[in-house]
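For this view, one protein chain was removed and the others were kept in their places.
Chain IDs A and B follow the sequence of writing; residue 1 opens each chain.
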Amino acid sequence: MSFPLLTATAALPAIGAVLTAAVPAARRNAAKSLALVFSLATLALAIVVLVRFDPDGGRYQLTESHSWIADFGVRYELGVDGIGVALVVLTALLIPFIILAGWHDADPLETGDASLSSYAAGRWRPTQGFFALILAVEAMVIISFEATDVFVFYIFFEAMLIPMYFLIGGFGDRAHEHGEEAASTQRSYAAVKFLLYNLVGGLIMLAAVIGLYVVAGNFSLTEIAEARANGTLDMATNTERWLFLGFFFAFAVKAPLWPLHTWLPNAMGESTTPVAVLITAVVDKVGTFAMLRFCLQLFPEASKWATPAILVLAVISIIYGALLAVGQRDIKRLVAYASISHFGFIILGIFAMTSQGQSGATLYMVNHGISTAALMLVAGFLISRRGSRLIADYGGVQKVAPVLAGTFLIGGLATLSLPGLAPFVSEFLVLVGTFERYPAIGIVATFGIVLAALYTLVLYQRTMTGPVKPEVSAMPDLRARELLVVAPLIVLLIFLGVYPKPVTDIVDPAVKQTLSDVHKKDPQPEVEAAK
Amino acid sequence: MNPVNYLYLAALLFTIGATGVLIRRNAIVVFMCIELMLNACNLAFVTFSRMHGNLDGQIIAFFTMVVAAAEVVVGLAIIVSLFRSRHSASVDDASLMKL
Partner (left out) sequence: MENLIALLIAAPLLGAAVLLVGGRRLDAVGHWIGTLLSSVSFVFGVILFSDLLSRDAEDRTLTQHLFSWIPVGGFQADVAFRLDQLSMTFVLLITGVGSLIHLYSVGYMEHDERRRRFFGYLNLFLAAMLLLVLADNYLLLYVGWEGVGLASYLLIGFWQHKPSAATAAKKAFLVNRVGDIGLSIAIMLMFTTFGTFAFGPLLGAEGEPGIAGDASEGRLTAIALMLLLAACGKSAQVPLQSWLGDAMEGPTPVSALIHAATMVTAGVYLIVRSAAIFNGAPDAQLVVTVVGAVTLLFGAIVGCAKDDIKKALAGSTMSQIGYMVLAAGLGPIGYVFAIMHLVTHGFFKAGLFLGAGSVMHGMNDEVDMRKYGGLRKYMPITFVTFGLGYLAIIGFPGLSGFFSKDKIIEAAFAKGGTEGWILGGCALLGAAITAYYMTRVMLMTFFGEKRWQPDAEGHEPHPHESPRSMTIPMIVLAFGSVFAGGFFSIGDRFLHWLEPVTGHSHGDSPVSALTVTLATMVVLVVGVAIAYAQYGRRPVPIVAPRGSLLTRAARRDLFQDDFNHVVLVRGGEHLTRSLVYVDHTLVDGVVNGTAASVGGLSGRLRRVQNGFARSYAVSMFGGAAVLIAATLLMRAV
């Protein structure tokens, strides 16, 4: 038996989480370093997976399969296709930056947070807990990207909520306009809201998972998809539709799709910025990924049936999220609404059912992860300097902290999909892919690019330009640790904008497979079709 | 004599007991009414045993008596301790069970 590489990528951060949590209370710095080392080791393993993966090979590679609950046909099955590999690497790549950016966020002595420091002498270990929870989330996200058994996927999809709940509720952002008391109330509200939304989605999915078992007799994605494809497993039209809706609802909550989005601004606003990045750049990707992998493969006919409605919701998400971002007074909530707009693009690309759209959507997941991480983490550095999330509290930062302002601008430009930076490639592919089949929807979505420019530039103008406000006049520029977080992300943004081929080469074959699952072909160009 | 008449009697006793439980406030009286209801049930059991010609009903009746005896012991103890703490045997004075 070969070395279980995929299990290892998930097990390593899990072990790291346990060890980090076990570090004695007084040795906080050791816990941080330990977490960083484990996240870097996971990244190394993920790169091994990337190297071992052959884009032109079989569909699922590096597969592992063991019997688990034989009575119910549950098997512990893992395997990755090109889409899975891209997202596993993205996750493993972002976690070290998240850990590094949150270096002091849960440290009672660094933050001077009274509620934390009163425990510092005792056995309470907030720092250890914070980093252990992040690693736990990483482990579950990675295994969700790798699972090819619906039951295994479901378990980790749901279990992810537990560490996320504690990360949001336990380590919130202390910067709040109405003081720490209000921050604490808001924080528990946000955590509970996050949990309830996702639990409801998960419960409905559980019903659909059971329904799928009743119909198919096992949980194996590959077996069911194959049986679906060669006609040995017939589903009644209505059954398929109900099961599809059950799965889709859970993923739409997680993604989040309008109108199920309202938990995201609260969760991102109230949590610390590294956790906010974790939510939007990593955890939410499981939702869009699962649409591509589970909804389309298990229920191809129902997916096609639901496409028009989903496309409309996606376009509403794009425009609505962007418009709300324009109206925000809070930097983090602004980024959250911008993310809702971007998730609209991803879902649009997935359900446009063209190779450009789906490749673009997968690329979008990767690029959005990097660009949001860059923008949000710099915003976090900015907020930590002033202790306020309100846009109106800033002004003229560019004068006192030019490097911070410069990186913030690049993050913003990536968010508005400036050509030359990575998100442009994916956004344009999604738009082209949509336009080919649904011109009207493609055109409406294109208006999103003007709104994206509006909210980004308004944010930049109000915070960075203009006369220097007295409160920011002593603001220090980016420190070495912070630059270490931001600089590689910016380099990646530029590199993937100029040369996205490495990613598209991996993703493209997997997308072609998925498209053939739903029996769709790219439309022919008009001129050739006429000949 | 027609055994059904015993059933009528049992029903009558049960109703009297139930009414007593509902309308009386004194814990001792409520308690005695519960005993009355239990014994009404016993009467019904024994009657059925006779009507069906097997011993099941009589066995259950003995069980009921044992439970009733245990209940008397526990119940009276509760009532006594309630009376000690509140100087009243009214069931309405003890409403600690609400949320």
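Please note the rule applied: contacts are C-beta pairs under 8 Å (C-beta built on N, C-alpha and C of every residue); 3 or more make two chains touch, one makes a residue touch a chain.
Computed from a prediction, not measured in an experiment: that's the story for all the values here.
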{"item": "Shown chains that the omitted chain touches within the full complex", "value": "A, B"}
{"item": "Residue of A:L133, A:I383, A:M464 or A:L493 in touch with the missing chain, whole complex considered", "value": "A:M464"}
{"item": "Contact with the hidden chain (one of A:G57, A:P308, A:G327 or A:G387)", "value": "A:G327"}
{"item": "Residue, one of A:G246, A:G287 or A:G360, that touches the chain absent here", "value": "A:G360"}
{"item": "Absent chain, residues of chain A that touch it", "value": "196-197, 258-259, 261-262, 320, 323-324, 326-328, 354-356, 359-360, 396, 398-399, 406, 413, 418-420, 424-425, 428-429, 431-432, 435-436, 439, 442-443, 446-447, 449-450, 453-454, 457-458, 461, 464-468, 498-501, 504-505, 508, 511-512, 522-528, 530"}
{"item": "Hidden partner chain, residues of chain B it touches", "value": "18, 21-22, 25, 30, 91-92, 94-99"}
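Methods note: only the chains that are shown with their structure count from here on.
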{"item": "Distance between chain centroids, defined by C-alpha means - chain A, chain B (Å)", "value": "65"}
